[in-house]
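Only one structure is covered here, and it is reproduced in the block below.
For this view, one protein chain was removed and the others were kept in their places.
Each chain gets a letter, A and B, in the order it is written, and its residues are counted from 1.
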Amino acid sequence: MSGDILVLEGVRKHFPVNSLRRHGKFVHAMDDISFSLRSGEVLAIVGESGSGKTTTANVISRIYRQTEGSVVFEGRELSGKMTRTEELKYHKRVQMIFQDPFGALNPTRTIGRIMERPFVIHRIAEDRKAVSEKVDSTLTQVGLEPPDQFKRKFPHELSGGQRQRVNIARAFAVEPDLILADEPTSMLDVSNRMSIMNMMLSLKESHGVSFIYITHDLAGARYMSDRIIVMYAGMIMEIGPAEEIITNSFHPYTKLLKSAAPAPETGLKRKPLITGGDIPSLIDPPNGCRFHPRCPFAKEVCSLEIPPMKKIGDDHYARCVL
Amino acid sequence: MFRDVFSLFIENRKALIGLIILAFFSIVAIFAPLIAPYDPKTNKVEVLSIVEEEIGRTKTVEREEIDEFTEKRVYTQSITTTYEKVTTKLPLNAKPSRNHLLGTTRAGQDLFSQMVYGTRITLAVGLITGLFTTLLALTLALVAGYFGGIVDDIISLFTNVFLVIPSLPLMIVIAAYITVKGVIPIVLILGLTSWPWPTRILRSQVVSLKNRDFVRVSRILGERPLYIVFREILPNMISLVMASFFTSTMAAIMGEATLEFLGLGNVSVVSWGTILYWAQNSGALLSGAWWWFLPPGICIALIGTSFALMNFAIDEISNPKLRKR
Partner (left out) sequence: MNRQESEQLLQCRNLVAGYRIKSGFVHAVDDVSFDLERGGFLGIAGESGCGKSTLAFAIMRLLKDNATIENGSLFFNGTDLVGLREEEMKKIRWVDISMAFQSAMNALNPVLSIGEQLTDVIHAHGEVRQSEARDRAIEALKLVDIPRDRFNSYPHQLSGGMKQRVMIAMALILNPDLIIMDEPTTALDVVVQRTIIEKIQELRKSLGFSVIFITHDLSLLVEISDTLAIMYAGKIVEYGNSDELFNMPLHPYTIGLMNSFPSLTGKITRMGGIEGKPPDLLNPPEGCRFHPRCPHAMDICEKSCPALQKVDPRHSVACFLHKGAENL
């Protein structure tokens, strides 16, 4: 579809459990992941641990190569081997923001040096003066003013919120078309989260960037995104417009997520969870629908084959036999 | 950044003591000729002086006139010089005294001078071997750890095999068989038997750093692998590399002393190890000549301590939890 900046088709990522043996057990981190991202939209991927959401981001950013399936970015399919020029071009267009603000910064370098790298690598600015000006303007854009004061500091001298601003500044520095944000606020203090989320939204507006926003927090996804993908145990369970997914959740897992989320308005009138249980092992995933062992509506067919994605409404699909 | 680490290091008391000891021995090694009163291998002191010089008469043998301005003359002259040579034999197996601060060996060599000159060999072998081992280990670790895959598999296999071979017996066997005896073979033997241990340690640090988010960010930004290895990973390993270096040097000093003590090095080179060798050979332990075997032993222990202290200091600096508040 035109206007789609990124299309994933049947992407699978399996990690061998034992690195020396190629024919052993595998961790099924991603299975049959297919979705498209439209230009300028924010797509949230919601899931708990082991859902495969971070692996998806790692495949899109080419930290990992997919085991199977295709990733098409701006019309061109990403192949296993890319030349240095191709890689560099790709990295100028696709950037990532990580969860741990401190871990993403080299503790032995100053903020100034860290911020210089994207401009130098991608030849955005040629001489020292131009690079320095670019760094200053980027730091100002994320609210770290005066830039000179911050350029001299080391990561451990900044607060968590400030560090994440640096990470965001660094990702936006190359003027990418797509930014992957992997739980960018979960390690921040509560009072910082909103300003970081708002900043990402306004930078998205001003730079015209598409976003994939990964989170475990359904309410945060609703705040930030246009569309939501719900992932469970390496597979997509439901995908659709954000408001639709939340008000008309279809898949039992989506309903479970919704009922588990804190909702202070309900107070003590809350209903108990529809089911308990644990996330299955990805090394030996259950046959058929990955959610069926915990699903209160499971039928016999659910344990035999994986249900295909079914259209439920406008732009709204779910992987369920119901 | 490195200035910070350096000043932290100096401020730490353990590091300071270790550094002072090392500095002390280094100064002794560098200024050995000025400090040692005697030549370490000699057993006597010779003082040569001229008593008298008698110049005899000149006797012409031939005379020739070449031209108006030039004359050639051949003559002989005898000179008789009377020398006085005072040879003082150094006492044998003497206890420490004012002339001989650490006494003498059974062959009459001044032990203080031997210790002073021995510092040179001991320190040089230790530091050079330490440097060699650390650089080798670091290179292998960076290549294996960062590039992974089959390169890592091969290097790790190699490392693990060598790790299992006991290094001391290996050292002894190699040293016993080579024909060239000297300091350089010792350095090579020590270096080639002690690289596996630090390689393993440094490699696992490289691997864990490689998986840190900031390295991933660099890859996603498009940094070249060499840049990542040298500017992102290596600076975060400095304290481990330093600790490795200190440990390797310490092991090299011990190793060298051991090999020399067993007589597998060049026993005519003066080092603390060879002093111990000769002490053992000459039955110093039996005769109770404590001034012969105690000083080298104590000094080896002191140098070992200094490196151990500096190692502790590095531990404390890199692990803030160990620092005293």
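To be clear about the criterion, contacts are C-beta pairs under 8 Å (C-beta built on N, C-alpha and C of every residue); 3 or more make two chains touch, one makes a residue touch a chain.
Note that the coordinates shown come from a computational prediction; the quantities given were computed from them, not determined experimentally.
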Residue in contact with the excluded chain [from A:Ala130, A:Ala260 or A:Ile283]: A:Ala260
Listed residues A:His91, A:Arg170, A:Arg193 or A:Arg227, member touching the removed chain: A:Arg193
Touching residues on chain A - with respect to the absent chain: 48-49, 159, 161-162, 189-195, 197-198, 201, 216-220, 222-223, 246, 256-268, 270, 272-273, 276, 278-279
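Note that in this section only the chains that are shown with their structure count from here on.
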Chain B residues touching chain A - in the complex, by the definition given at the top: 1, 153, 212-214, 216-223, 232, 235-236
Chain B-facing residues of chain A, complex: 20, 61-63, 87-88, 91-92, 94-96, 98-100, 103-110, 117-118, 121-122, 154, 167, 170, 174
